[in-house]
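I have a structure here, written as structure tokens, and I will follow up with some questions on it.
What you see is the complex with one protein chain gone and the rest in place.
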Amino acid sequence: MNPHEAIAVAKTRADVWEAPMVPRPWRVVRVRRETPDTKTLELEPAEPLNFAFRPGQFNMLYVFGVGEVPISISGDPQNPQGLVHTVRAVGAVTRALCSLKRGDVVGVRGPFGSAWPVDEAEGSDVVIVAGGIGLAPLRPALYRVLANRGKYGNVALLYGARTPQDLLYRRELERWRGRFDLQVEVTVDAAGEGWYGHVGVVTKLIPRAEFDPDEAVALVCGPEIMMRFAVKALHERGVSLDNIYISMERNMKCAVGFCGHCQFGPQFICKDGPVFRFREIEGFFRVREI
Amino acid sequence: MSDPTTAAIERRDFDALLGALRRRGYEIVGPRLRDGAIVYDRLHSADELPVGWTDEQEAGRYRLKKRDDEALFGYVVGPHSWKKFLFPPHLRLWRARRNGRGFEVEPEPLPDTKYAFLGVRSCELHAIFVQDRVFLGEKFHDPVYKALRERAFLVAVNCTQAGGTCFCASMNTGPKAQEGFDLALTEVIEGKGEGGRHYFVVEVGSERGIDVLRDVPHREAHPDEVARAEARVKQAEKQMGRALDTHGIKELLYRNLEHPRWDEVAQRCLSCANCTMVCPTCFCSTVEDVTDLQGEAAERVRRWDSCFSLEFSYIHGGSLRQSVKARYRQWMTHKLATWLDQFGTSGCVGCGRCITWCPVGIDITEEVRAIRASDGARANRGGEGGQPR
Partner (left out) sequence: MTATGANQRSKPLKDLLAEHPFFRDLDEKYLELIAGCGRNVKYNAGEYVFREGDISDTFYLIRHGRVALEVHVPGRGPVVIETLGEGDVLSWSWLVPPYRKQFDARALTLVRALAFDGECILKKCEEDPRLGYELLKRFLRLVGRRLQATRVQILDIYGQGGK
């Protein structure tokens, strides 16, 4: 296309976002301590606002004067105005987010990114494999599946964390475990007294879970190395790489594909991801330091 | 848009072009001589151009030299590119003020500058088109880039000599400017002294160009003049000392991500980020959130960034591209390969800046050649002989 024409076309497209670079204010309604270094924030809009998201998407959260970070949305997509974010304090901004109190205001830009294939997975078994804080971006997918339980086959949640003290959403996990139509298996890397559950890597739970590998869609999220082993274990069990989805993480500054930081091979994690079908990124996933 | 017409402007009338632009509210920027280099800055008259100067460029080398004529555009490209205007190195995005327990955000008004770029080389024109695809993309538009770009008036200049590190011909980006400009000039100097002639063959590329040209003394170009202009541009094409073979380059680099050449170039590369700063298509940026001392007012500023910095790929726990090898590989494979998947064109326009301004003279065309020559080689695995598989 002639460059002059390209500009003319750019002027007329109404569906294109004029890059959302300005955060909108949301108020903290509730802060829940999940683990010693992780909090879940529940937010409501501080000004009238239409907000909707799909499971797997993320927001950029801004703390006044401190900075902005990408955090996946971990609430119920059917209740988007009750925005939920689970944050682990690992740096200046996340530490500031974890220090927020009820009534404080947070800047939100979003939602951004690709979503878990919860619609496409209808009719299949669903295996959710979560490691550590990876359960946070998967929870909305599980909510969505449970809200439409009849449309799915066997559903299993396999969750691994460091120690029993690091388990997220403990009470909810126990509630889910109580259902008759959901398998929930939890494992930790190490445990002291009082833990009667599994101890071992989360991949060990995969061979035992009840699902048909030929009819299953797997959603995997956690540290990259955990995803690597989980994909391997799922594949060994017979799940096709076309049916395994992972969520990637990279440094992000803009979330709209301009700053270049989140590139992973040809993919921009912020707009082509963070959720990817494994087959799509298989080649680059195996390259070190890419 | 009417068919491009060709005209001729005499050297003595060149300032009328600047006047015509100024009267239309354009802020003219173009090449100026400063600190031993030709950079892009505000221009008020033709005399402020680097008249009678040329540049000598080689890998890791840039020198200015006096010409034996008074050419206005007798050089090629320097360390600046037009991205410094369309994609400013420092840009405030918004300001915020505390308000009770909350805060109010005030977006920055869009710039209303009307730039006229005087002296855009064909490679640079292509670089602008490349950045158009980045900032005016499928999903998101950068409103600042869009505002400045729509208003910008482009006066292209066809190169009549190749620079020492140029390879636009092999990248299909020059030396002749084909489209996308408002006006394109080819400078012709014939003979010296009294009998000498100094004029510009002008090609019109847009309605805006026609409008501006009306205000400048000009005449129809004589076919001889047009022929002479074309010959000089053809000559520049033949002079290119380098070439980058782009055949199947995406697949070539995709299958050679573990090639030992990356380790080799990493031994030379200082990860100084010069190449990304001078490259006319590099677009990486970062944001800084700052507040005043009382913590009452905050702002977010965007500034240029480089994939060569260690922090670029930092996520909690560490940087994902620790080694210089990984960062050089990221830059080069992005520029020549993944860019194609992302935006449908190469990220490289063959301007040669990265070669000239690299302190150790790393040559991107040579790196590609080396990988092509031993396509499929793997880093030494040890053992007897260490033969590649």
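Here the chain labels run A and B in written order, and each chain numbers its own residues starting at 1.
Keep this in mind: contacts are C-beta pairs under 8 Å (C-beta built on N, C-alpha and C of every residue); 3 or more make two chains touch, one makes a residue touch a chain.
The model shown is predicted, which means the values in this text are computed figures rather than measured ones.
Q: Tell me which of A:59, A:86 or A:203 is the one touching the absent chain.
A: A:203
Q: Which is it among A:21, A:105, A:161 or A:290 that touches the chain not included here?
A: Selected residue, touching the omitted chain: A:161.
Q: Just to verify: which one of B:193, B:317 or B:344 makes contact with the chain not shown?
A: Final answer for the missing-chain contact: B:317.
Q: Check each of A:22, A:90, A:173 or A:287 against the chain that is not shown and name the one that touches it.
A: Considering all chains, including the one not shown, the answer is A:90.
Q: List every residue of chain A that touches the chain not included in the displayed model.
A: Per the touch rule, chain A residues meeting the hidden chain are 37, 90, 131-133, 160-162, 166, 187, 189-193, 195-201, 203-204, 208, 222-226, 229, 249.
One rule holds in what follows: only the chains that are shown with their structure count from here on.
Q: Going by the contact rule at the top, pick out the chain B residues touching chain A in the complex.
A: For chain B paired with chain A, touching residues are 1, 93-94, 96, 98, 101-105, 107, 128-129, 132-143, 146, 149-150, 179-180, 206, 254, 257-258, 283-287, 289-291, 295, 298, 300, 305, 307, 312-317, 320-323, 325-326, 330, 334, 337-338, 341-342.
Q: Of all residues in chain A, which touch chain B in the complex?
A: On the chain A side, the touching residues are 2-4, 6-7, 10-11, 16-19, 21-25, 27, 46, 62, 64-68, 90-91, 94, 103-105, 107, 249-251, 253-254, 256-261, 263, 265-266, 268, 271, 283, 287-290.
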